[in-house]
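Note that this complex is displayed minus one protein chain, with the remaining chains in position.
Then we have subunit A:
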Amino acid sequence: MILGDLLDAPVVDSSGRVLGFVVDVRLVLDGPVDGLLAAPRVHGLLVSPRTGTSFLGYERTGLDAPALLARFLRWRHRGSFLVHWTDVEVASADGVRLADGYRRWSPAIPGVAHQRP
């Protein structure tokens, strides 16, 4: 399996309830140096109730212009969340199951310059 196979995979919790779909995978570059760059590490999965327009990523960036469009696109992805990789029990192209007591984190990317609280 490659990482791209995870995109659009359905996400369920430990009781089998559908939570949404994987719309993005968040990586951090904090591993040991591998060649020229730090080795990437999978930080977590972004889960959204729907997959359409998730590519635009308005729920992640805090971009709020043009106001109506930004609001609409963020509203479409309301209820999307980040789940840490440690909370992922099973990950395959057929679906992702989260561990019992997983935690929902904000989908926003921290530390982006234009982020507004």
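In this text, a contact is a pair of C-beta atoms (placed from the backbone, for glycine too) under 8 Å apart; a residue touches a chain by one contact, two chains touch by 3 or more; residues count from 1.
Note that in this section contacts and distances are computed from a predicted model.
Trainee: Leaving aside the chains on screen, match the unshown one to its UniProt name from "Amylo-alpha-1,6-glucosidase", "Sterol-binding protein", "NADH-quinone oxidoreductase subunit L" or "Divalent metal cation transporter".
Mentor: Answer from the record: the omitted chain is "Divalent metal cation transporter".
Trainee: Could you tell which one of A:12, A:25, A:42 or A:56 touches the chain left off the display?
Mentor: Of the candidates A:12, A:25, A:42 or A:56, A:56 is in touch with the missing chain.
Trainee: Mind listing the subunit A residues that contact the chain we can't see here?
Mentor: So the residues of subunit A touching the missing chain come out as 55-56, 61, 63, 65-70, 113-114.
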